[in-house]
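For this depiction, one protein chain was excluded, whereas all remaining protein chains were kept in their positions.
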Amino acid sequence: MTLVRIDLVAGRRSPTQVRALADVAHKVLVDTFDIPVSHRYQIVTEHSPEHLLVGDSNLCFDRTEDIVVIHVVAPEVSVHQKQAMFRRMAQKLYDSAGLSQDDLVISVVENTGADWSFGHGVVQFSEKHL
Amino acid sequence: MTLVRIDLVAGRRSPTQVRALADVAHKVLVDTFDIPVSHRYQIVTEHSPEHLLVGDSNLCFDRTEDIVVIHVVAPEVSVHQKQAMFRRMAQKLYDSAGLSQDDLVISVVENTGADWSFGHGVVQFSEKHL
Partner (left out) sequence: MTLVRIDLVAGRRSPTQVRALADVAHKVLVDTFDIPVSHRYQIVTEHSPEHLLVGDSNLCFDRTEDIVVIHVVAPEVSVHQKQAMFRRMAQKLYDSAGLSQDDLVISVVENTGADWSFGHGVVQFSEKHL
């Protein structure tokens, strides 16, 4: 289970392209965090360029307005899983959506299975980390 | 103390209905997380339906564009409190705002009392978990 916020600059991609990008991002989480395809919870927000203020962390990235910031809330995932997710996200968004690897920032915050209810006010997966 | 993000689809509810929904959500947190009524910190964001991408976690929920995603940041709360909050949120949003229990997703992330300042740059409740 994951709740994913995808923040990007408005007007840089068609609705179809935004959707394709979100589709790829979800597929990467399915593959690296071992979640079922149906565990998709994504919130996309488009901003004016002035509202997405992104440095380069002294890493000489060539940031552009194509920048994509992905924030993932997920129950306990291993360092290995996170590394795999970061790597695959950059690769797949480049391959499938043409996103420069310079234009991708990802952060993760962990919670637990007991922190999620997917409907009817019930904790469906408290023990399993899906 | 809680910071609550409520994400929903634009154009499905009147401003009055959105406010009523937020009021109910806050009342549920007051009742289940034992916070005073004045500890209300809610950010509502309305999205185009294409930007709120929600699966069913293989639980056969009938998701519609009435979907409500609630994300709560709160200092340490017990599993019992979270279960009570989820249950009551689904019940009260159905009773008071007509929200189908199929259309409610909630996640929680915990921090501590020392992670909050409500004004004047002061940590008002570092010891108490309000």
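As written, the chain order gives the labels A and B, with residue 1 at the start of each chain.
Rule of thumb we're sticking to: a residue touches a chain if its C-beta (ideal position, glycine included) is under 8 Å from a C-beta of that chain, and two chains touch if they have at least 3 such contacts.
Since we're looking at a predicted model, the values are computed, not measured.
J.: Looking at the full complex, which residue from A:Ala10, A:Val108 or A:Val122 touches the chain that isn't shown here?
T.: The missing chain is touched by A:Val108.
J.: From the list A:Thr45, A:Thr112 or A:Ser126, which touches the chain that is not on show?
T.: Touches the omitted chain: A:Thr45.
J.: Under the stated touch rule, tell me which residues of subunit B contact the chain that is not displayed.
T.: On the side of subunit B, residues 1, 3, 15, 18-19, 22, 26, 36-46, 73, 109, 111, 114-126, 130 touch the unshown chain.
J.: Take the complete complex as the reference. Which residues in subunit A touch the chain that isn't displayed?
T.: 7, 45, 47, 50-59, 61, 69, 71, 79, 82-83, 86-91, 101-110
Please note the rule applied: only the chains that are shown with their structure count from here on.
J.: Using the average of all C-alpha atoms in each chain as its centre, how far is it in Å between subunit A and subunit B?
T.: The computed centroid separation for subunit A versus subunit B comes out at 21 Å.
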